[in-house]
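Structure record follows, encoded as structure tokens.
All protein chains of the complex are present and in place, except for one that has been dropped.
This part shows chain A:
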């Protein structure tokens, strides 16, 4: 099925990731496909494997077994000196923004272009354009500490997309922001997605997921337990066995899960 491989921007085939031989795998035989231009939420409790998923896409870690394809390429086959090229095709946004505190807004975004050797004139043309896309025009010379959290996250998004990656990975980008600001950030991510970038966003934020009505992939203990298009944070389909089991799990606190499903409880009551 080569055509399916090409259509898929990110494709996991029976991917298992084990960090510690004694503990349960962080990802357990996950098979998943995210198409070019798609917008997908990864939801699930802390420790469910969302971050591991993103790290495997970036080749920050190697899958213990199974294959990860990014843009049709098996990342396990990418030699270490070509990993930077893989990462140039992927933008990443974090909960804690990760801006450089001693550089202003312009320099923070330009940094992503400088390190891959873009010329000064290209940087001068591109950065203001991208800053406009994220709604930060006129704030080029502000320092990060002079910006609100939402604005800082916009700078981080601008930095992630300034090299026009095909994929944008967002690891709880709204985790530190209030609901209104979060909605603004989601607007930007949606706009980036509509320009053709595949967006994968790991989140706990049920409001946002419910508002956006995009594809939702739910992970639990490293297993995909739900994959629905235009879905809500919690499943609306009364698949009796599965959803029952979910509620039971959050109430019972399984010893191997370690953490109770924090975001889940809010979603379940809704």
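Couple of notes before you dig in:
To be clear about the criterion, a contact is a pair of C-beta atoms (placed from the backbone, for glycine too) under 8 Å apart; a residue touches a chain by one contact, two chains touch by 3 or more; residues count from 1.
In the analysis below, contacts and distances are computed from a predicted model.
The subunit not displayed here is recorded in UniProt as "Cell division protein FtsX", chosen from "Phenylalanine--tRNA ligase alpha subunit", "HTH luxR-type domain-containing protein", "Electron transfer DM13" or "Cell division protein FtsX". Contact with the undisplayed chain is limited, among A:7, A:24 or A:88, to A:88. The chain not displayed touches chain A at residues 58, 80-81, 84-92, 98, 100-101, 111-112, 114-120, 159-160, 163.
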